[in-house]
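Heads up, one of the protein chains got dropped from this complex, but the rest are sitting where they should.
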Amino acid sequence: MTKLNGQVPSGSIEEIWNNHKFNLKLVNPANKRKHSVIVVGTGLAGASAAASLGELGYQVKAFCVHESPRRAHSVAAQGGINAAKNYKNDGDSVHRLFYDTVKGGDFRAREANVHRLAEISTTIIDQCVAQGVPFAREYGGLLANRSFGGAQVSRTFYARGQTGQQLLLGAYSSMMRQVEKKQVELLTRREMLDLVVIDGKARGIVVRNLLTGALESHVADAVVLATGGYSNVFFLSTNAMACAVTATWRAYKRGAFFANPCFTQIHPTCIPVSGELQSKLTLMSESLRNDGRVWVPKAKGDKRQASQIPDSERDYFLERIYPSFGNLAPRDVASRQAKFRIDEGHGVGPTGLAVYLDFRDAISRVGKKAIAEKYGNLFEMYEKITGENPYEMPMRIFPAPHYTMGGLWVDYNLMSTLPGLFVAGEANFSDHGANRLGASALMQGLADGYFVLPYTLGNYIAQKAKDNVTIDHPKFKEAEQNIRLQIQTMMKIKGSRTVDSIHKELGRIMWEYCGMSRSEQGLQKALKQIPELREKFWNDVQIPGSENDVNTELEKAGRVADFIELGELMCQDALERNESCGGHFREEYQTPDNEALRNDQNFCHVAAWEFKGEKEKAQRHIEDLNFENVKLASRSYK
Amino acid sequence: MQSVDLNSVKSFRCPSNYFFTSVGKKLVMGISGLVWAGFVMGHMAGNMLMFISPGAYNSYGHALTSGGLIYVVETVLLTALSIHVFFAVWLTVDNRRARGSQGYALSQKGSKGASIASRTMAAQGSLILAFIIFHLITFKFGPVYETTVNGVQMRDLHRLMVEVFQQPGYFAWYVFCLVLLGVHLRHGISSIFQSLGVLNSNNQATFQKVGIVYAIVVSLGFLSQPISVFLSR
Partner (left out) sequence: MKDHTLKLKLKVWRQASSKTLGRFVEYEASEVSTHSSFLEMIDQVNEGLIKKGEEPITFDHDCREGICGSCGFMINGEAHGPLKGTTVCQLHMRNFKDGETLTIEPWRAQAFPIIKDLMVDRSAFDRIIAKGGYISVDTGNAPDANSLPVPKPDADDAFMSAACIACGACVASCKNASAMLFVSAKVNHLSLLPQGGVERPERVHSMVAQMDAEGFGACTSTGSCSASCPKEISLSNIAKLNRELLFSALTRRQAPSGDGV
């Protein structure tokens, strides 16, 4: 085990980023055009990075699996984006956002990164408004704000329930502007299947053209991965169908360390599962908890209709347990409390796997119209999916996998352990610790892409020696050959199991043993079952069609193969982290009132895993976390 | 991403090229259509004189055709019609090409489908064009009867009209075409406001109604004429 160094410059936390920006090496404008950068993924982080790097003059190649960059799953973020603007005069500041985020992440994030994020947050809003993002406004024409979980100030900017879509369209259109100027070359319907490392540096990628099946090599001076998170390891999650770990996983197998894989976020307010055939879960924005009250019947197994249950027989458990944050308790906490209530037998609905999110009081307080204006499209979506009218009966919600705080390890410059490989957005592990606060994912993705990478990537390129590597390099040929072989092996199995059925099985194992709560016993069980499932996959999967054509089953198969391997690493990581923190709740480590019990003595660190070979156990490295500006304390929302 | 090279397309630098964009073509259609929409309203109103007396009707016809104004009006109408037809054919060809050769197995219906009136503008237009030609042959270039009103010798168009509309074949053809004209106007009028860009979400419903009312007035007004003649056979 080695100790990793996050390369955080010294100095007072308010000054680090500013000083660092000055100390970073620059690339002369005329030289920038001689350098190329590959950006994989075109969500908020990828599109903003590609646009900004293109504007600076680098030759950028942007890749996405979708038919258009605008389909990236950032589009689905509903609620909003945080920024320490303090437009509301309610006591917000950069320091408070920094503090809330460190505390919200249960003290498992790097202080300097979080502070930088809080500093940049205000600039992001300015940038997005300049791009024409139609944020919600007050009648005076100024920007509106609302509150989100884990904060006692209103610092969330939003565009109805479609904030992610509008921010993505801003970043996407900026990128398309660079496409038009030929600064960015856009390659759609391409899936990255390998990272090419030459002389220890990331130098390119191999992608599969999803329309023709052709393998294509691309070389560059640096590679940025902005490929999102891996919640789909659970099969049922709020992530889109194409969200996968493949790009980061293959980079991991080429030497980038994978940090904190067990830090996953289970979002408290999703529409409950309705049947075996369900393919995904739909989130109901956290912003609903501004006005909705979460409750279960006090009596176990109470099958009465919600409206028949008087207030005295309702348990508004978040308000009861966390009087100061109430329904706006952070996600990990809210999800866990819902799970406890359900485990105790208070669950509602036909399956008993749900709690109520009730707007009755808000509607009687401000009227149906005001509620419709705020949440109309969310209510409509709920009604479309469930066939029930949330204005009349409370929503039924259940926690669901939503976001992954873990990801490739990066230093302060967002560079992985592989020189030249940068990781941005949800794909990296950096800013959210063990739990992400609502409306912070959009903030981080855009911070990385617009305002961090353009500086730190330039610093790397300025110091990199010139060479003449092309795609004719043997490493590219070798990578292509490996992929071809893997694809052919998969195609030849012709077994009896569909890819989805294996994925569902993996999802059940992960949800059961590595989901909302974990135990040593369960994780051991999972670590036995996952390798068996892996065998099943490689011996019995059925992929029809050809590899030289559009073949969605083949695409899914490659992703599921990687998810199975990742699942194993997640369980291993969860098993070795003998504490509870944020979204990682180990049943063995809890306070008498069932709150997560951290072990700062032994686990105040990042765990970063190194790939040691296909059948080998991964090696655990650590990066120590020091808290000099926010006092390590037990996290309380009471 | 394969790209379409815009340089191969004629560059739209001069404002006059505006009229060759798909949007500009529609505006041309709208304005030329508006000329005719105005004309049919006037034509219909003038013809109402037949309900006063054959003399009034014939005098009105005589007044219109004597003097030079008729040539100006005819030139404007003919030009507008030619442009309208020319651009209609052009747009139709373009639009058919855009739709592609493979049609849908099932056509749209239900709440998401377009109205028949809006979907069949080209077919209506063709029939109306045919009608205009036959109408000119029947009346303008038809048999010339003479009559004298207040001592002035003039063409007896009233007699011709009565003769024509008393024949069931003509009568049916006119009824059909005048209903069609109404349908064409109904979509055309509101569409003109759309092409001119004066529609917005507040006045959309109003302009829709304007289209309907205008079409009904013109169509029913015209229809009253052959119907009254036919019924008084």
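The letters A and B name the chains in turn, as written, and every chain counts its residues from 1.
What we mean here is this: a contact is a pair of C-beta atoms (placed from the backbone, for glycine too) under 8 Å apart; a residue touches a chain by one contact, two chains touch by 3 or more.
The shown structure was predicted, so the numbers you read here are calculated from the model rather than taken from an experiment.
In the full complex, the chain left out of view touches A, B. The hidden chain makes contact, of the residues A:S36, A:S52 or A:N459, with A:S52. Contact with the omitted chain, checked across A:G141, A:P474 or A:G613, is made by A:G141.
Which of B:S66, B:Q153, B:Q167 or B:Q204 touches the hidden chain is settled by the complete complex: it is B:Q204. In the complete complex, the hidden chain is touched by one of A:R160, A:K201 or A:H584, namely A:R160. Residues of chain B that touch the chain left out of the display are 1-4, 6, 9, 12-13, 15, 18, 21-27, 91, 94-95, 97-100, 102-115, 118-119, 121, 187, 190-191, 193-201, 204. For chain A, the residues touching the absent chain in the complete assembly are 48, 51-52, 55, 66-73, 75-76, 85, 87, 123, 125-132, 134-143, 159-160, 162, 164-166, 169, 172-174, 176-177, 179-181, 186, 188, 211, 238, 240-242, 274-275, 277-280, 282-283, 350, 380-381, 384-388, 450-451, 454, 494, 496, 498-501, 542, 544-545, 549-550, 552-553.
The rule is simple: only the chains that are shown with their structure count from here on.
Distance between chain A and chain B, defined via averaged C-alpha coordinates, is recorded as 60 Å.
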